[in-house]
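All protein chains but one are shown in place.
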Amino acid sequence: MATWKRTRGFWVSVILAFAFFAVVEWLIASGTLNVFYVNTLFFMAINVMLAASLHLIIGITGQFSIGHAGFFAVGAYASAVMTMKLQLPFAVGVLTAGVAAALAGLIIGVPSLRLKGDYLAIATLGFGEIVRIALLNIDYVGGASGMTVTHMTTWPWVFACLFATILVIANFTNSTHGRACISIREDEIAADAMGINTTYYKVAAFVIGSFFAGIAGALYAHHFYIIQPSNFGFLKSFDILIFVVLGGLGSLSGAVVAAVLLTIVSTFLQNYPETRMIIYSIVLILVMLYRPTGLMGTKELSSLFKWRKAAQGGMNHGGKNTVA
Amino acid sequence: MKKKRTAGVFFSLVLTAGLLAGCGGNQQGGGSSGGNSGGGGGGDVIKIGANLELSGGVASYGQSIAEGLDLALEEINKEGINGKKLELVKVDNKSEAAEATNGAIKLISQDKVVAIIGSATSTNTLAQVQIANDNKVPIITPSGTSETVTVKDGKVNEFVFRTCFIDPFQGTVAAKFALNDLKVKKAAVLIDSASDYSKGLAASFKETFTAGGGQIVAEEAYVAKDTDFRATLTRIKSKNPEFIFLPGYYEEVGLIVKQARELGLNVPIMGGDGWDSPKLVEIAGKDALNNTYITNHYSSGDPDPKIQEFVKAFKAKYNKAPDAFNALGYDTAYFLVDAIKRAGSADPVKIKDSLAQTKDLQLVTGTFTVDQNHNPVKSAIILEYKDGQQQFKTKVNP
Partner (left out) sequence: MELIQQLVNGISLGSIYALIALGYTMVYGIVRLINFAHGDVFMIGSFVGFYAVTMLHVGFVPALLLAMASCAVLGMIIERIAYKPLRNAARIAVLITAIGVSLLIEYVTIYLRGAQPEAYPSTLMPDRNLELFGVVISSQSLFILGTSLVLMVLLQFIVHRTKIGKAMRAVSHDAEAARLMGINVDNTISATFAIGSALAGAAGVIFGIYYTKIEPLMGILPGLKAFVAAVLGGIGIIPGAMVGGLLLGVIESLVSGLGYSLWRDGAAFVILILILIFRPAGLFGKNVREKV
């Protein structure tokens, strides 16, 4: 009984998530939800996955990475090569995407052992650009003109991947490993002194984060018909970074909410092509000026419904130098 | 405790999902009231979409096309077509393929347009091809020159058309001109590696040039938006070419020509319609541009009244001379309008059929007929720059 009480919230959430899945599936199947909304929904889900995966690296482990589009690109191209060039099933593509991106995460995780703060940031930015330039120069994947990819992303796939991303990242954060990552973010030297293997956890965060970014890449590649290196420039990395920071560093639900909101804002602004980017940038500046800790601060959405302050993965408000 | 936290996160996910569903619902409400009754064909207006690069990396191309479109629509709406007015719904695709897909979906499902004009680049057009075929709405790209836009694996994309040349034609014309008129045997090729257009032109140039007994002594590439090409040009110079083929867009070409002349590379340089802009002369400088040639659709100095009227109207509206993108955008609107008129209806499928049957249509960038691969057949002309002025050299029929 006690176990049930403790895990009740978890199971209720899982059931609600599946109910949501079923409702959307039914709406799509019956044609009530037209292609525009389905498309926006997919785009949103991909952005949420990207935001959640970067949240693990920046928000939880405190490693300032601004090259996330690089992992996203590796995933997108790896899956496209699997399905388009080697004619393998989509499932193989998705898995390869994750693994390839995780390998890339391992590679970039290594310099992160030596670099901190702004220097790490510029190194990851450089990594993202190197990935883009490498793709630009590999004729096998189409070079600058990119690859055309068949549409294979369906709602069950999107849901399953999104579900897995959130499940793993949320549970990781709350595990011993997650706590270790948070301690690195708060004070690396202290964490080291406490006997935490900081090297291991920093690399682990990069590997897990990039794995899910790679999966998001696979969904992206098979949803938007064409991928080309210019889609994965550093401005894309900034977009993902904005989700995480705008939502509130250290808050998973914040990152998720920000990704959803900004996708809606961006879609809505398509109606105002001339002023779109101006409005977007003003929104960005205003939110940061009036809520420098992000929309959610360090809280999770759930804490709005609970009076008791939960032990959070968030950083404390005063910690101005905590991250980066 | 552990699980509790997870539960919270899940709760938040579901809540977010709810939020999104709510927003979706709201938007749907807005969409249905916003979309006019019976789609774009009904009522007194015909809605057409423009999916263009209005921001992002190649914003200058998209904006130029938009200027041409706006001018054309202004003229068309003075009379109307079949008693109706045209309404242009523009979306910005940020120069990104994914946004181009989003934009096409929005135009078709929300705005219910009968046809889409765009995008400026082949890649962003390719991102919409599937959407167009699935939803049976024609797309016309003003400047997407890659062959694969209209033909995929030997099959024609039924709903996709273009206003510009395809790549191979211009490259072939340029190679023949270099061999026969300029009488050069050793050529260097410098391409914009980020552009299908540039690659396509270069490929057909090389093929024709080597088949005609010429030799390619250097092949170099640059990436759009670079500003310093001296290193690459120094390398080309060391190979002593007699001719440089430079298919690219005026923004970089202007700088390349200028820097090439500075480094003492005084051989003839030739390019395609991407060069055509009054800005080219300003960027490269009049002297540097001497001894350069381009293949183009038309010459803005051509006395043909159709062209002169366009140039005059454009100057009156925007207070500057038109470039190639302006002209192609302008023509695309007339290409579509002609098809709507002949179809006698604003049904997308009928418009598609009549677009495919376009024959001997008089436009600014030439008189053209649409072939079985949905490419316009129009003649190319070769122009030479002399003291900053384009001078007519010769006309080549396909």
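We call the chains A and B, going by the order they appear; numbering starts again at 1 in every chain.
By our rule, contacts are C-beta pairs under 8 Å (C-beta built on N, C-alpha and C of every residue); 3 or more make two chains touch, one makes a residue touch a chain.
Since the structure is predicted, the reported quantities are computational estimates derived from the model, not experimental observations.
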Checklist line | Contact residue for the chain not shown (choose from B:Q63, B:T172 or B:Q390) | finding: B:Q63
Margin query: For the chain not shown, which residue from A:L249, A:I264 or A:M296 touches it across the whole complex?
Written below: A:L249
Next item on the list: Using the definition of touch stated at the top, determine which of B:D44, B:D134, B:E282 or B:D387 touches the missing chain.
Entry: B:E282
Checklist line | Contact residue for the chain not shown (choose from B:A221, B:V311 or B:A380) | finding: B:A221
Note to self: Across the whole complex, list the residues on subunit B that are touched by the chain not included here.
What the structure shows: 54-55, 57, 59-60, 62-64, 193, 220-223, 225, 227-228, 230-232, 234-235, 238, 251, 254-255, 258, 262-264, 279, 282-285
Next item on the list: Against the chain that's been left off, what residues of subunit A make contact? List them.
Entry: 58, 64, 111, 114-116, 118-119, 121-123, 125-127, 129-130, 133-134, 136-137, 234, 238, 241-242, 245-246, 249, 274-275, 277-278, 280-282, 284-285, 288-289, 292-294, 319-324
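Keep in mind that, in the parts below, only the chains that are shown with their structure count from here on.
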Note to self: Counting only Cα atoms for the centres, state how far subunit A is from subunit B in Å.
What the structure shows: 34
Margin query: Show me the residue ranges of subunit B that touch subunit A in the complex, using the header's touch definition.
Written below: 1-21, 23-24, 27-28, 31, 52, 54-55, 57, 90-92, 94-98, 101-103, 105-106, 108-110, 122-123, 126-131, 135, 146, 148, 152, 193-196, 199, 223
Next item on the list: Please name which positions on subunit A make contact with subunit B in the complex.
Entry: 6-10, 12-14, 16-17, 20, 23-24, 33-37, 39-41, 43-44, 48, 136, 143-146, 148, 151, 166-167, 170-171, 173-175, 220, 224-228, 230-231, 252-253, 256-257, 260, 264, 267-268, 270-271, 273-274, 276-277, 300-303, 305-306, 310-311, 313
